[in-house]
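A quick write-up on the structure given underneath.
Yeah, one chain of the complex is gone here, protein chain that is, but the others are all in their spots.
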Amino acid sequence: MKPAPFTYHRPGNLEEALDILSQVAHEDGRILAGGQSLVPMMALRLAFPAHLVDINDIPSLQGIEVEQQSLVIRALARHAHFHQPAVSGPLGSMLATVAHSIAHYPIRQRGTFCGSLAHADPASEWCLTAVTLGGSVMAQNRNGSREIPAGTFIQGPMTTALEADEMITAVRLPIPDADSRFGFYEFNRRAGDFALAMCQVMFTPEEDRMTGVRLGIGGAEEVPRRLGEVEEMLTGQRLTEKVILSAAERAASMITPLEDIQTPVEYRRHLVGTSVRRALKAARDSGNER
Amino acid sequence: MPQSSQETPNNSYPGAPVRRLEDYGLLTGSAHFVDDLQLPGTLCAAFVRSPYAHALVNRTNTEEAAKAPGVVAVHTLPDLQPRLTDTRMATGLPSRSLRLDVKPGVLAGDEVVYAGEPVAVVIARSRYAAEDAADLVEVDYEPLDVVADCRSALHTDSSAVHRKLSHNMAAAFEFDYGNTEDAFRDADLAFRESFHLHRGGAHSIECRGAVARHDPATDHLTLWTSTQRPHGIKRVICDLLGRNDDSVRVIAPQVGGGFGPKLVCYPEEVVIALCATILQRPVKWIQDRYEYFLSTTQERDQYWDVEIALDSDATIRGMRGALLHDHGAYTARGLNVPYASGITLPLAYNIPAYHLDVYVALTNKVPVTPVRGAGQPQGVFVMERLLDRAAGKLSIDRAEVRRRNLVRKEQMPCRKSLRLRGDTEVILDSGDYPATQELALKHAGWDSFRERQQSALEQGRYIGIGLANFVEGTGRGPYETVTVRINASGNVAVASGATAMGQSTQTMLAQIVAEQLGGDPSRIGVTCGDTDATPLGFGGFNSRQTVIAGASAHAAARAVKAKAFKLASRLLEAAEHDLEIDGRAVFVKDAPDRRLTFAELARAASGLPGFKLPVADMGPGLEATESVIIDDMVYANGSAVAEVEVDIDTGRVTVLRFLVVHDCGRRLNPVIVDGQVLGGIAHGIGNALFEWMGFDEDAQPVTTTFADYLLVAADNMPEVRLFHLESDSPFNALGVKGVGESGCLPTPAAIVSAIEDALAPFGAKLNQAPLTPAVLWELIRSAPDSAPDTAPPGHWRAPDIDKDAYRQESLDGR
Partner (left out) sequence: MSDKIPFTLNVNSREYQVSVEARQTLADVIREECGLTGTRVGCEHGVCGSCTIIVDGAPVRACLMFAVQAEGKEVRTIEGMADGEELHSVQRAFSDNHGLQCGFCTPGFIMLITAALEQNPAPTDEEIREMLSANLCRCTGYQNIFNAVKQYVGESTETTGAHKND
């Protein structure tokens, strides 16, 4: 299990990185950030990039910042940077909750938020987060940059809208209302394992009814997605047991589950329902704690 | 020997805990595992492995690979054949029950029979370069029909695992005693159940690996290999390479866990040894985890179809049935796994009549050999599940059903109507099984559990409790040689054929020797696993070394002590009974100034040229070598109680509490005993809930990373409580029994029993392991619709098999 040979590039600034990437793009040049998914694939010889452009030495790609009602997560922000809330309010707490579900402690020291989006594993917690919250991906090549909504950025399992000469410089997440509530539930075999199903939900209570509902499902289908129909069902409702159950039932029925030898389709569909229920209850209870 | 059965609390034991001899090097990273050997000029090997579970190998082209950068050699079987006495490896134990002679090849010839079978070897300047070139070896495979399931392997229309053979019945044998016909005719209750048990890989964190060096000046070949059995490897190497015993040395360096599969001699070990002699450079092969999944032996599927007959008071009248065992594509060790399953089933209980037909089927999968427990956990599982089921049918408490049938203390030593594979009788040597169970129930709060269960249920939580008893045969003979020597420099050196892979074997031997020679065990040097240090030996498996090597260490240390006393008595002019020994010197009890150090004694005992030895009737040197012969096994026992919670919505099981009351006779080092049991329990939890070595219908392995094949991690472990009884074995001087495997024997049975208890409201019937969330969810979901006696998944009904229809055949056409 040794990676195949490749040429290594370590640019010191973004311009240099994009220049190199434009030159090596046609030879399967890839960005190396955390490497926690790419390197195992290379060790198993499932990936053979001819060039790796290591961006770890580019200072401008460090950090997480608030800019105009958005949280800007730059390319070198590691999972571990979210262990403590990266921003005050519900978003920071939610990201901390999600971060603790990602792999294990040492992996979180290296793996990056933006790298998770570039990798686009169906079981990625950050892909689900970006899609559910309506985040966008900042993609850049030598000729310029563009902002791609997360929902369209992720096109399939391990497939994104990123062009070969483009890299993710940041992901932008809108900062929700200070009184919004969130819930997250992931089912996996052991802590840190790939999700078999997960649900992320966020809404703003008005009186005791839900508005601005966002509900996303990950780990269960080829790509994470919001379930608009379920969001509509929930909008204007109180979070009663009955509402929770019918939302879960609807969500489960809408899913086209992934199948693998250890996870039958009907089981995964069921887990989606369970995840929706448990995420909604977590959101409800997060309100009660205040 | 007196038999004592008193409870000893877990962490108060006589004497200070002995710090392990092994620890310092392991904690600082300075200890050397096989991959840590860095001999100058070492070349690295990578193997080309079959991607097919069954195919003809029409042609192999190594030209491109040989030209790749850094490559020194590429070899296939025809290249190596002229230097081998045989192309197949005789690694299995003999058995009259074997129908098929299917020895693994050194490399595959014209046919591959499992995915991962080695076809060629690439030797290069680095492992990186070797892997690059391995990808360039072109092999023209012609896929053949695959036998992926041992149940269909015995169908008359099944394809053959080996093209040259006409059938797949590797072996058929039976256990039979008492009159099962009468037992079933006269019983008040008889019922039949089928079970599917799967275990998976051993997955020591260190994979396998070997380094070989040939010294042309002496024609001496040294092989360092991560093995449990260096002497066995040496035998195969000598035989296949046509070398005499004096020209081959096999050393097991630090071994990073074994758990069974490292007792087999593998093709890679032979190929690496041979390549080192061909290339005249050291050659290293370190198995990676992917290769471990593909090519290290495993334990896989067993299907059981068993009936039990009882009286209405739960007294067992008899049992009968059949066991179908997946053997894999070759015989890499023998029939010991299914044999151990069949012998374990009736071991703990009084069962007057027993008949079991055992069918051992070839499949196109990597061979099956022991994994920690070696078939015994399956036997325990089947027995304990049947007793739970009987309890349900008779409306008697599960523990009470067991208590009424357990072998009792007053029956000890208890002669069972069973024989070990070498035809020795099975005699349970000591133990108080009912008291063991009683203690487990007391500590678990068994009697008050129903209240806890009820209040949990009122909160919507499904918790359950389960119990399992086990008896484990330990200390497989016939002997293990130990030499104890006081050197002229005054140090004590111990050498043994015993082989360590984490069980604290050096500490164990040092403790036994220090008990005789006095002093701190950490001052004793112990050499294990080196065929030059001890020419005869067996190694580490079957929870045997404390019993077997321990007996020889004890005898050898006593003999050395006797010599030292005899010599000191003469030189100090004191009576032997007035002498004492303290690990450094022998002295007169009442006059400690009259003393001779070990160095002085050893020098005196080695003599001077032209002078008489100080003691005429004592040979030279302060040394003794003993090989205490022990044919009978000794039987450890225990009772486990598990408490679990089932998330009925997802099928996820959490083990809340787990305890074992354990009896392995006298505990030489209680801390180490606990460590062994704890590790076994963790493995058992894996077998109950997580570990599944998956293959698809083409017999392609589908769980080949640690992200797909799940080992138990720290947060899957409940708090485990251990309690001990100490029923000294009367069969050895130390009163000890083995402990290395016991933890994994009762664990799946106890956990699955607890899950079934938790799911009682659904009437789910659990006859399999592992129980993954997906499987359990399906069982919960379908349970209410099914009649109580419908067949569960993994159901197998033994077909009518005419054993005589399966001929003796051999791959060599003999």
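Order as written gives the chain letters A and B; numbering starts at 1 within each chain.
Note that a contact is a pair of C-beta atoms (placed from the backbone, for glycine too) under 8 Å apart; a residue touches a chain by one contact, two chains touch by 3 or more.
Please read all numbers here as calculations on a predicted model, not as lab measurements.
For the chain that is not shown, the touched chains among those present are A, B, taking the whole complex. Within the complete assembly, A:R110 is the residue of A:R110, A:R250 or A:K281 that touches the hidden chain.
From the options B:P69, B:G422 or B:P761, the residue with contact to the unseen chain in the full assembly is B:P69. Think of the hidden chain as still there; on chain B it touches residues 19-20, 22-33, 35-36, 38, 69, 128-129, 202-207, 254-257, 259, 286, 288-289, 501-504, 671-672, 674-676, 678-683, 705-707, 711-717, 719-720, 743. Residues of chain A in touch with the missing chain: 1-8, 10, 32, 35-36, 39-40, 42-44, 50, 52, 54, 56, 80, 100, 104-107, 109-110, 190-192.
One rule holds for everything that comes next: only the chains that are shown with their structure count from here on.
Taken together, the chain A residues at the contact with chain B in this complex read 1-5, 40, 44-45, 187, 189-194, 261-264, 267, 270-271, 274. For chain B in complex with chain A, the residues that touch the partner chain are 127-128, 131-132, 135, 288-290, 649-652, 690, 692, 694, 696, 702-703, 705, 707-708, 710, 713, 715-716, 772-774, 777-778.
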